[in-house]
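One chain of protein is taken out of this complex; the other chains stay put.
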Amino acid sequence: MFAHIFNYRLKCLLRDKSTIFWTIAFPLILATFFRLAFSNLGSQEVFKVIDIAVVYDLQYQEDQYFRLALDEASTGDSRLFNITVATAEDAQKLLDENLIKGYITVDTQIKLVVKESGLSQNIIKSFIDNYLQTVAAASTILRNNPSNQQEVIKSLADRENYIKEVSGTDAEPKTMLNYFYSLIAMACFYGGFFGMRETTDIQANISTLAARINVAPVHKLKAFLYSLCAALLIHSIEMLALLGFMHYVLKIDFGYRAGFVVLTTIIGSIAGVLMGALISATVKKSEGLKVAAILTISMLGSFLTGMMFQDMKYIVAQNVPVLSYINPINLLTDALYSLYYYDNLSRYFLNMAFLSVFTILATFGTYLILRRRKYASL
Amino acid sequence: MVIKVKNLVKRYGELIALDHLSFSVREGEIFGLLGPNGSGKTTAINCILSLLKFDKGEIEIFDKPMTPEAYDIKRNIGIVMQNVAVYNELSVYENIDYFCGLYVKDKNLRKELVDEAIEFVDLDDYRKFYPKKLSGGLLRRLNIACGIAHKPELIILDEPTVAVDPQSRNKILEGIKELNRKGATIIYTSHYMEEVEQICSRIMIIDKGRAIATGTKEELKAMITLGEKITVESYDVSEEHLKKLRNLPNIVSVEYKGHLLEIRSSKGKNNLENVLEFIKKENIQFGKIYSELPTLNDVFLEITGKELRD
Partner (left out) sequence: MPVYKLCMKITRKNIPNLLIYIIVFLIVSSLMAASAQKSYKEQETFSRVKTNIVFINEEESPLIEGLKAELGKTANFIELPDETEALQDALFFRRVIYILRIPEGFTQKFLNGDYMPLKKTTVPDSYSSAYIDLAINKYLNTARLYIQHTDGITQEELVSHLKENLSKETNVEIPYSEPKADLNYSNYFFNYLAYSLLSILILGMSALMISYNDRDLKRRAGCSPLSDTAANLQFILANLTFAMVSWLIMVIFCLIIDAKNILTLNTFYFIISSFIFAFCGSGMGFFIGSVAKGTEAISAITNVVVLGSCFLSGVFVPAEFLGSTALKIASFTPSYWYVKANNQIAQLTHFDAAYIKPVLSDMAIVFCFGTAFFALSLVVRKNRRYS
């Protein structure tokens, strides 16, 4: 009997184009978009070269050190600035037309003119700050020890990086990972569509098809379990395909705990399918409402997890921490992220524990509803 | 007894859907459940099948109490639901095979049964079709095939001909008779009295959840006083005529609406002759005149005071 129901269920679900679309094609497409959109995130190119102008006045011509510093910052591939040398009026005009972010006048004291505060403006300012401070230091040194001017100027150029990043692994930009993790979580919970089909097709008070199965000489919960197995199998494979696609095609590095990532994804897939089963068993009304409920929960959950907007996650964590623990999508995302991020696995297990409790509750709730074999009304 | 229902009561809140319904179905008969929409036919079927909870009563099938877990009973029942219940993702063959497989484990036997069922409903040309591509009538036939492929001893058909074209309908009715000939006991619900009259060996008329009459169609018709209905098409019938008509022997009621004179008479001889004689005597001009025997509708009308169909 298992093979009979299971095989036919596989056929049924695999031919259900719309569910297949939402559970696998859609996440694949979205992942591709993510990859395209975030291909730059975390890489060197994040900072685009900033257009600035320098006012060509007497002091500028005389201050060779500043010119040198500017030259250095505006040549080469990893340069900070594109510099236009202009008259005061022209520089102002360029600024008005938004062609530059700001201009520098050397004058008696170096000054930065900008239109507003912003990231680029801050970078310009930091650059000049740095210059001024280094010059101050150099002149202090030379005041006490005027003889080795050449050496001081020489050593100005070589700057050491005194900071070393230490964390678990450090292969890919991590911000991007979080987007992909929440996408995986969302896809897992789209498995709810499979769960929805399973309960719809077994509850006699919801569909005639189910009534037909209820009158057959098959134990109802067993029939449900058999076909649920088919749903779980298909969805787990879909999720593994998604993982594989992300890893091998989109070249996303999930860290060194690959086994755990796979395991977590499969558990997430089970959680998603069962959540859908519970929602569909609880919401007795139309199919449209069930779909809306599953979509809303997974979309809203993903939104709160930061799938569209990264910081949302932290806003939630800081202001409504409870929400992070009852949002199953967040639990799954965090579980995946902690695999990558934490050295030990206690945070991972905490998340998985919550997720498992959630899944068990969903299973139990579904069982309570499905266990009924006779209905008050059909 | 194939089915024995005793004092079945089912309430939906205030509404009493089944009111102490009792009946039994004997082996080998086609038992018709006739009643208007909402009279409780489907509710009764669902109670029998243990899909619905009921408030009171006993149900036995094959002389054993029916429960959701009574798999040995269920194995011998075939159900054709009122609504088409098939998987859209499975082809005609697969659908029948799937449902048959819930009853029959042996693969080879199943293959034979499915082929037979397909032949039986004449869907051979559509084996590989998906339900969405089938017309209404074909879909109904598929629905039936799914319910009967495992050759059950008891087949319950709940309005299997709703919204079906006359051609398919006849095919379905013929098929049901054939199933019966091959030995299946059949319960057939419908609100089409013609169908019930055509195929059922015994009929129960229900209204508002109560059985109001049970018997063969002849028995049912014998229950009522009406023996004959005579209709005369005429334009010059006066009040005086009507009065006189009512005084004729055996006449139950006389009504004159538009240009139709409707005379209902109780059972007896020479009813038509008497009317004809009267018309001749009074010299009433008439167009057509015809006489009908009572239908199940008349039975229903006389017992409940309303038409079977509105």
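Letters A and B mark the chains as written, and numbering starts fresh at 1 in each.
As a convention for this text, a residue touches a chain if its C-beta (ideal position, glycine included) is under 8 Å from a C-beta of that chain, and two chains touch if they have at least 3 such contacts.
Quick caveat, the model's predicted, so the values are computed rather than measured.
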Interface partners of the hidden chain - shown chains only, full complex considered: A
Residue touching the undisplayed chain, where the options are A:L14, A:L36, A:L263 or A:A376: A:L36
Hidden-chain contact residue, picked from the options A:Y256, A:Y342 or A:F364: A:Y342
Listed residues A:L156, A:L233, A:L250 or A:I369, member touching the removed chain: A:L156
For subunit A, residues in touch with the removed chain: 17-18, 21-22, 26, 29-30, 33-34, 36-42, 45-46, 48, 92, 96-98, 109-119, 121-122, 125-126, 128-130, 132-134, 136-138, 140-141, 144-145, 148, 151-152, 155-156, 159-167, 173-175, 303, 308-309, 311-312, 314-315, 317-318, 334, 337-338, 341-344, 346-347
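One rule holds for everything that comes next: only the chains that are shown with their structure count from here on.
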Cα-centroid distance, subunit A relative to subunit B, in whole angstrom: 62
In the complex with subunit B, residue positions of subunit A that touch it: 1, 4-5, 8, 11-13, 15-16, 204, 207-209, 211-220, 223, 373-378
Subunit A-touching residues of subunit B, taken from the complex the two chains share: 12, 46, 49-53, 68-69, 71-72, 74-75, 77, 79, 81-87, 89-90, 94, 97-99, 101-103, 105, 146-147
